[in-house]
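Provided herewith is a single structure, encoded as structure tokens, for subsequent inquiry.
Heads up, one of the protein chains got dropped from this complex, but the rest are sitting where they should.
Chain nomenclature is as follows: A and B, assigned in order of appearance, with residue numbering initiated at 1 for each chain independently.
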Amino acid sequence: MPVLSPSRPLLDVRDLRVSYGKGAHGQGEAAVSGLSFDVCAGEIVGMQGRSGCGKTSTALAILKLLPAEAHASGSVLFEGHDLLRLSELELRRIRGKQISIIYQEPTLALNPVMRVGDQISEVARAHGLRNVKGQVNAILHRVGLEPKRHYVTYPHELSGGERQRVVLSQALICKPQLVIADEPTASLDASLKSEILALIEGLRTDFGTAFLLISHDRCVTSKIADRVIDLCAQQKTVPASALSSVCDKSSPTRILRREEPLVTVRNLCKRYRTRGLFAFGRSEKQALDAVNFEIDRGTLTGLVGPSACGKSTLARCLALLEKADNGEVLLEGRNLLSSTPKEARKSRPMLQYIAQDPAAALNPRLSAAEAIEEPLLIQGIADRKQRRRTVAELLERVGLDPVTADRGCHEFSGGQKHRLVIARALALQPKLLILDESLSGLDPETQAAILGLLGELKDRLGITQLLISHDLELVSSLADSVAVMRDGRVVEQLGAEEIRDHFEPRWNNGKLEAAPKRELVTAESE
Amino acid sequence: MKAARYFERRLVHSVALLVTISALTFTISQLAPGSFLDEIKLNPQISAQTLAGLRAQYGLDQPVPVRYFRWLKSVATGDFGYSLAYNMPVKKLIWERLGNTLLLGATAMVLAWVVALPCGIWSAYKARRWIDRILVASSTLLLGTPELALALLFILVAAHFGNVGAGFEKSRSGGASVLRGVRIPAVVLALAAFPILFRHIRSAMGEAWHSPFLQAARGHGIGNMRLLLRHALPAAASPLISLFGLSLAGLVSASFLVEVITGWPGIGPLFLEAIYSRDFHVVMAVVMLFSLFLIIANLIADLLLYAADPRVRAEC
Partner (left out) sequence: MLRQRKVATALAIFAATNLCLLLAGFLAPYPAAEQHREFAYAPPIRIHFVDASGRFHLRPFVYSLVAVDGDGFSYREDPDIQYPIHFFVRRSAERHAFEVTEPANIFLFGTDGFGRDIFSRVLYGGRISMAAALLATLLSLLIGTVFGATAGHFGGIADTSIMRVAELVLALPCIYLLLALRAALPLHLGTTQTFLLISAVIGVMGWARPARLIRGVVLSAKERGFVMSARGFGASEWYLLRRHVLPQALGIILTQAVILVPQFITAEATLSFLGLGMNEPVPSWGNMLSAFQHFQVMSSYWWMVAPIIALVLVSGSYFALADVFDTERIRAGKSYA
């Protein structure tokens, strides 16, 4: 850990308050209330908190980049000036030159019609740097890109990790004293995460730049930060070492019940044909290649594999949303694929499919109650009072307040929408719940809460679930058995303990794969 | 090469479109009751024999598919037939007028864009301030005014100030007198085209201005003017190029009325006359011509889009 100078802090934030909404003196919603912290030169300070805690608002407030309807008060001292009191012109000289900010989504932060090299040189030019091209090439090299090749590319031609490096180049080309990084690794997968974090650390060492690292992921901040500020816990400052214990995962043990499986999949095949122009350029893809797979009653089975291995296709075929070419899907002994459309409609309610984005699965015009009772309506389940009762029960079961039943769907938060979708799926008492990447893209708190809900559903109500994800760690924390897919085939299906013993996450091209431990290769990505 | 495949597809599509239009126009014109010769029939001085002779001469006694192919063949070589009303080849008739219409259209288009572009950019930049409100309100007013009304009102005002005389003499000295003559029709046409252009430019620029990458660039300390012109405008360019292609059809449509009302000797009045006198060769030739023009223009717009937007290039 580098030696910190105990002198005056580089950035000194005192009693920062940010609120959104109309009215003077913050009549609107308060996003940040009375935050005080400081950052010293060359320090990496982590800023931590749930989503909605005010992390991004703080970041934007420092450079006065908040939207028009926000009000900020307090003081942000930097080099003797209060940034909140400076004029736009004066701030422009500081932004990008002395304090830089990196936003959450690198894809969105880059201009799609401008070459990457030009975008970096724009920043340099704006602050009057000389030998712009040379400097740009230098910084590109430093962040791990190839200047010759990457200068002329467009953002959409790059991968997520490369884009993040470009954004870092933009932030660092003027060698600022402080870089505010808002969730720099949120959209990256695990191996890239560690690379970018290592890069940041290296940059701190080489250039002496201080970093304010904002993240909801404790592991990220605890890895490289010297100090961590916890926004939600009343702005307490906690040394990084104390947080590392949170990253350990507890390993529950489960007993596998070996009886007749609820769902058996045999020899399932599906091929996709893409249409080319004038009959040339037609390509075929074997999405499912004789898949064999079982799901036991009352368990939570995980289905993992790299992207494009066929997990989603399998899920959709199971849920009868897509038609497989051949094979069998046996639900309690009966083959679903050979039934008539009418029979299929009847058996649909037994397999409920929940897709990744809950917002798209809810009709914004409806209220929560209307959305949840829809399956009951469709299946013709009787009268209003009974439906209303069922809706209230379901809401309670998923941990929502029945009083909110009449609110419009669009008024709920992301995590609550997830629960609504699950409640609706439970309305018809399905035998199998299929969750397709439902937990990706959630912040850890919500993820943990939903995982807890799923666990409860399994333990208390005995609902069989199939959880599909690319994240092995996530799945194995809760699953009783895990099936691993690759290239359209299920290569292994093992119980949870066996998974932990025999498999280890392996990084291959930056993607998480489960690979047998015997091939203990710690391949580096890219 | 990816570009070649993209354009091969567009080209084939365009040709198919053109053929369909030709077939359609031909069918419609054949179905029309009453032809030029029927009108002549009313003249008692023309004998039945002369009529039959005329009919054979123009090939009007052949079955329809034969006539269609003969017509298609001659069109392919640039011969659009004979105008029965004016008694001269259609090609020559249209050629004289085409230049005028193109002049009017081009002038109006340039005028409209030259005014709409800066207004749209500025309006997006100063969104919801008073200048923006005024511009949006006046564009809405213009939008809600039908071309008929616009042209007539404009002429009224111009007549009041004694400035009429939109037609021009095709004098050898050309140049200045033509420009003077095209002033009024061009302004009216530009006024008709302005509101839609303005709105789209404003919305495209507005979207670019409020996009995340622009906020990010501002966060790097880049100045507003540079942001506007070097960062936002190129990003807004691709919807604007599509807009240009689409706006041409509207322009051609609007130019018809403007020409007729202001007396500008373009294709509009010719077309009208042809309709009154049921001169179908002229009617079909004009429809085909404009279709061809618009299809080519859209093809060019696609080309420009391909060149300007790297994302389009990637998709192909």
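Simple rule for what comes next: contacts are C-beta pairs under 8 Å (C-beta built on N, C-alpha and C of every residue); 3 or more make two chains touch, one makes a residue touch a chain.
Remember, it's a predicted structure, so these values are computed and weren't measured experimentally.
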Which residue of A:L362, A:L400 or A:L472 touches the chain not shown here: A:L362
Touch criterion as defined above, residue of A:D217, A:E374 or A:E492 at the omitted chain: A:E374
Residue numbers in subunit B that touch the chain omitted from display: 17, 20-21, 25, 28-29, 31-34, 140-141, 143-149, 152-153, 155-156, 159-160, 164, 249-250, 252-254, 256-257, 260-261, 271-272, 275-276, 278, 283, 286-287, 290-291, 294-295, 298
Absent-chain interface as seen on subunit A, which is shown: 319-321, 345-346, 348-349, 351-353, 355, 357-365, 371, 374-375, 378-379, 410, 421, 424-425, 427-428
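Everything that follows uses one rule, which is that only the chains that are shown with their structure count from here on.
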Gap in Å, rounded to a whole number, between the CA centres of subunit B and subunit A: 50
Subunit B residues within the subunit A interface of the complex: 5, 9, 211-223, 226, 230-231, 234-235, 237-238, 308-311, 314
Touching residues (chain side subunit A, partner subunit B) in the complex: 63, 65, 91-97, 100-101, 103, 105, 108-114, 119, 122-123, 126-127, 154, 156-157, 167, 170-171, 277
